[in-house]
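Attaching a single structure in structure tokens format; questions to follow.
All protein chains but one are shown in place.
As written, the chain order gives the labels A and B, with residue 1 at the start of each chain.
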Amino acid sequence: MSAIEIHQVWKFYGDYPALRNIDVRIHRGDCVALLGRNGAGKTTLLRIIAGLSRPSRGEIRVEGGAVRAPGAKRRIGILGHGIAIYDELSAYENLRLFGAIYDVPDPKRRAMEWLERTGLDRVRDGLVREFSRGMRQRLAVARAFLHDPDVLLLDEPFTALDDRAIAVLQSLLKSAREQGRTILMSTHQLREALELATRVILINRGAIGFDGDRTQQMLDEPAWLYRRYGEGG
Amino acid sequence: MNYLRAVATIAAKDLRSETRGKEGINAALAFAMVVLLLLSFAFDPSGEQAREFSGGLLWLVFAFAGTLILNRSFARELGNDCLDALLAAPIPASALLLGKCCANWVILCALYLVCLPVFGVFYTINVAVQIPGLLVVIALGAWAITVIGAMFSALTVNLRLRELMLPILVYPMLIPALLGAIQLTTELLAGAPIGGDNRIWLNLLIGFNVIFTALSVFFIETVLVG
Partner (left out) sequence: MRQKVIYVLCGCGALVIARNLYVVFLQLPDERLQDSIWRIFTFHLPAAIVSMTGFAIALGFSGLYLWKRDLRFDGVAAATTEVSFALALVTLVTGSIWARIIWGVWWAWDPRLTSYFICLLIYSGYLMFRRVIEEPETRARLSAVLSAFGFVDIIVVWKSIEWWKTLHPGPVLSIRTGGGRIDPAFESAAWWNVLAIALLAVAFVLIRMNQEQTRRELDAMRRLAHVM
């Protein structure tokens, strides 16, 4: 059983195909860099896997279960464009809320743990609206990892992160990978992503342009992939 | 997570957000006072006829102030993309809706209970005369406004022109519920208890609530996700 099975997924906006026959199996422990130009369909695909959008055709299974069932959702952690935390609540309240929603055993303790891990324990009772940008980003990362997800879906996670947040995220991703979690990360920051990735998938105008192991060549010359398999530049 | 606990968690979260911010509640309360005042210019409060209009006036105020609060119920999740996080969470979309409805219903009821004595003072009406029945009507009417308001807030959450569309959509939908609440309230404020002829309006209110709560729970996932 693969961690993520994408069976012949199509997504239409009207008559326009945003995703065309995406058929991929992502195995447990894979760390996948999802590349592609703007508008290629990366975010669309990630949203469908996360259960935020419905494919026009095809189906997705996460850890063997239908993606919109609670069982699958519990094992997915997402980090999207928005930080997805509440400004009017404190850092601690936010994490406790998401801990409760994700059925974490002892959400209070887990919330405190993650506040410490992301260096936010001293501001635990501060309202998020008063946080600096970097602090909010770190809290968002804590939220995504809080419930110990088996599958991580990250949409351009390194974009707009400050250095401290990038460091936190990278170390978390590395240890997640070591623990055998599955990571699917769309990105424009080729260098950071390719360092972590074990596999690379390139999406061209909604269809899979390339799907293979991450090679040394990609690390040395990240743009090569786009030149070879992308269109235009 | 147990369904009821999910509803309770969401309700608690919304209540905490709303009471901490208080902008929504304050604005709605101020608005209700302004509308009460304006209506007192339009309908002479001292006349005997004021009694005939009492139910209508009260529920106009309640409807306007209530929809002000409900408009934001899903829109507030858009900031920071919180709605995505909630939809990706292992909580059924219907629990999300009902949690919000419960929180908003509590706020609406509190708002209405504050407005009620003020209304009584402005229009020299003894609002306590049939208070148990009145409380029941307020509770039911508030739920009707809450469930339609929340559902339509979800429907329009990603729309441009959301603030314009919501009143156009919500008020016609609420007409049967408001009609029932108005009829009952007018009779209650005149001293007649619920029963006999009135029953039909109570049944209408209850029926409305049941039907539209069921419809909302059924369709919420389609609306929010696809």
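Please note the rule applied: contacts are C-beta pairs under 8 Å (C-beta built on N, C-alpha and C of every residue); 3 or more make two chains touch, one makes a residue touch a chain.
Not measured: the values here are computed from a predicted model.
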* Quick one: say which of B:A27, B:L60, B:L179 or B:I206 touches the chain that got left out. => B:L179
* Which of these, B:A12, B:L60, B:L169 or B:A190, touches the one chain of the complex that we don't see? -> B:L169
* Structure fact -> By the document's definition of touch, the residue of B:L155, B:L189 or B:V217 touching the omitted chain is B:L155
* To do: Touching the hidden chain in the full complex, which residues of chain B are there? Just list them.
  => 151, 155-156, 158-161, 165, 168-169, 172-173, 175-176, 179-180, 183, 197, 200-201, 204, 207-208, 211-212, 215, 219, 222-223, 226
* **Hidden partner interface residues of chain A, rising order** => 12-16, 39, 56, 205
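What we mean here is this: only the chains that are shown with their structure count from here on.
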* Structure fact -> Per the C-alpha means, the centres of chain A and chain B lie apart by a whole-Å value of 38
* Structure fact -> As the complex stands, chain A meets chain B at residues 47, 50-54, 68, 70-71, 73-74, 76, 78, 80-89, 93, 97-98, 100-103, 143
* Asked: Can you name the residues of chain B that touch chain A in the complex?
  -> 1, 6, 9, 13, 16-17, 20-21, 79-82, 84-92, 225-226
